[in-house]
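Missing here is one protein chain; the remaining ones are kept as they sit in the complex.
Order of writing sets the labels: A, B and C. Residues in every chain begin at 1.
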């Protein structure tokens, strides 16, 4: 015969490399739990900042200082920061996985994403923890009323 | 693979709500990055913070804020719908109804928010 | 061109092919060649069920089942084969269950069973519940389950490969090989649709499982791809075809479309009514009425229409009435077929009766085999290494009329037997030499068709063939109608020599393959019509108006049709003249003497 290609019996079907593990599972559950919590947090946040009182016009340094003077507000905002950043970062990670076809592109985008996550979360956390509502030497007019009592 | 583009896939509520969820999610995420950083200015000085926040108060930014809130509200209600589809055994069956309920809530919420916000922005 | 070598090559991946593959692949190196992805095979269209005397819901035994099969086939059944099938039926069903088939269940969790046409208790006393089923998608479940197990066993498939020739070591089509002289199979020639390449498969055993040939008719429940390839290839290679004049017309095809509504619709209580609303089957089969065997019901329906009692604007169909059944019951037992009525005719079966008319359904005849599925080259000799099972084969368990649910059984019982037998033969046999130019004929034929610049259109010839067959060789046949159809077929065969295709490419050239398939259809139609002309009696699926009675004195025999040609005397178009020679083959009678068939 012209081309005797008598193949040997096939080796059994080999499964391709798999990437199993519970990471995606936990990520998925986290998206949902954080989502529910975020609804409460963000809606309160929006209400207090944009609707209550003077709305957006009331926001200034004094307003922020007023809020963060109380520990519960700091904690609430801290949780919101972390949850929103983790939720958003994980969401964007999914999107990168969906659209970035080349491993390289995918890698670069993820490095950018995680760096942004670290920078923002670290900065945010530091700000909330080290915030001084009445910084010394600042123009008193810009500060919250309670600073005057100091 | 043929190169010329084909038609757009004609998905229904499920697909378009996902597109919108994705778009709003990314939008919020990028806003959040900026928002945390600008809020961080409170650590620099009250002047710096107030200067930046001041720019949020002009009408154009005011409209942008309205859009952002709309995005968040949509993402939130649609997110809750997705969670129901995932965990409630009848969720998948009623996903379309759930979507329209979420849209109803979206409209109601925005109707409550927009007038007041726009008043703040434009009313001075 | 590529060459492969396997112990066993199975042609066709329907129910029969895959059932065989499950047996042979564990015993010998096996390849399954199929022109369709396995799960696209037409076994998946089967609806009603697969029968076995499990006696899960009422008293039953395999002996009654054998009797019903013999009687249903109007005594033309080989009774040894029917007995094998009825006995092995029980294991066939249990095998499938163990492989995972999701049968419907009784409240106790056993396999549920329902009634089906012609299946009775105690030799015809009353209908019996013998058909095991999975809603109205039993065939789908069988096909999926078999494929799943092929995946499990890592069976090797060549999908979208068309087998276009069977290679034997002797030329039976042109030479007279004396009785008793050994003839063996050497392999098959296949065409890879995706690339247009020819592949030669050497094999010790070849199993034909290519299914039916419904496309010789216009109105049919069969798939576009059921073009009788295996039968036609055997015929061209000089092997006989048995009982081809017996074609089953299923009573309830959607009117005008031919899409099947399973007999299960009547098994679950559906009633046939004529234009006047009368339940006419009470007149034709007083005992089991709508559940009489298919040939009787189909004829009764055609008769109602002929005598002007049809329904609809043209009074050209009858009605299948399900409106008295509970919608919940319909949804549970007949979901798919009611959806067909909705999708294709816009009829709501809960409230409206469904227009139905007989549709060409099943080839009782085929490649003759013995009960170990070895292919016969005459009444006694087998071709070594060549096996056939399923609708392509004729064992003959269906005689002149197949009972509903006996085919899914046939493919499982004889598919399994074929797999075992082929593998066992391969274990001891040696490869037969394959001539170097084994594929030359096939290549030449394809090239001729591809390169012919302009000529007859495949679709025109096929339409003319199908319309002529529907006119002359359907439920009612006469000398005149058959003669006319034969003339048409002969003429079409001539014109086929001038057929050309528009698609000249190599990749996925379905245009070319449709032309090849048309050739198969023409060859088979000729055998069907010649056989029907010769059989001057009425029996089972074959009804001659000019000879309305069964004639056991002259025709209690199988028909063996041989095609003999003279290659040297090809005509101008390169078509060698040929003739169809018919010979009788005795029917195997063991327990049941022929009786009048009444229901």
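What we mean here is this: a residue touches a chain if its C-beta (ideal position, glycine included) is under 8 Å from a C-beta of that chain, and two chains touch if they have at least 3 such contacts.
We adopt the following convention: contacts and distances are computed from a predicted model.
Undergrad: Name the absent chain as its UniProt record does, using one of the following: "C-deglycosylation enzyme beta subunit", "Simple sugar transport system permease protein", "Succinate dehydrogenase iron-sulfur subunit" or "ABC transporter ATP-binding protein".
TA: "Succinate dehydrogenase iron-sulfur subunit"
Undergrad: Relative to the complete complex, which of the depicted chains are touched by the chain excluded from display?
TA: When the full complex is considered, the omitted chain touches A, B, C.
Undergrad: Among the options C:121, C:309 or C:457, which residue touches the chain absent from this view?
TA: C:457
Undergrad: Touching the left-out chain: which of C:1, C:57, C:177 or C:223?
TA: The missing chain is touched by C:223.
Undergrad: Which residues does chain B use to touch the chain missing from this display?
TA: 1-4, 6-15, 18, 82, 85-87, 91-93, 95
Undergrad: In the whole complex, what residues of chain C lie against the chain that is missing from view?
TA: The missing chain touches chain C at positions 36-37, 39-42, 44-45, 94, 97-100, 102-111, 134, 137, 140-141, 144, 148-149, 151-152, 194, 218-219, 223-225, 255-257, 259, 302-303, 305-306, 312-314, 316-317, 336, 340, 343-347, 355, 357, 457-459, 467, 470-472, 474-478, 480-481, 484, 501-503, 505-511, 545.
Undergrad: Please give every residue of chain A in contact with the chain that is not shown.
TA: The list for chain A reads 13, 15-16, 18-29, 97-99, 101.
Quick note on the criterion: only the chains that are shown with their structure count from here on.
Undergrad: Cα centroid separation between chain A and chain B, in whole Å?
TA: Whole-Å distance between the two chain centres: 15.
Undergrad: Distance from the CA centroid of chain B to that of chain C, rounded to the nearest Å?
TA: 61
Undergrad: How many angstrom lie between the centres of chain A and chain C, each centre taken as the mean Cα position?
TA: From the centre of chain A to the centre of chain C is 64 Å.
Undergrad: Would you mind listing the residues of chain C that make contact with two or more other chains?
TA: Within chain C, no residue touches at least two other chains.
Undergrad: Sort out for me which residues of chain A touch chain B in the complex.
TA: Its residues touching chain B are 32, 35-36, 38-39, 42-43, 46, 50-51, 54-57, 59-62, 64-65, 81, 84-85, 88-89, 91-92, 95, 116, 120, 123-124, 126-127, 130-131, 135, 138-139, 142-143.
Undergrad: Once bound in the complex, which stretches of chain B touch chain A?
TA: Those in contact with chain A are residues 22, 25-26, 28-29, 32-33, 36-37, 39-40, 42-43, 45-47, 49-50, 53, 56-57, 62, 65, 69, 72, 76, 79-80, 82-83, 86-87, 113, 116-117, 119-121, 124.
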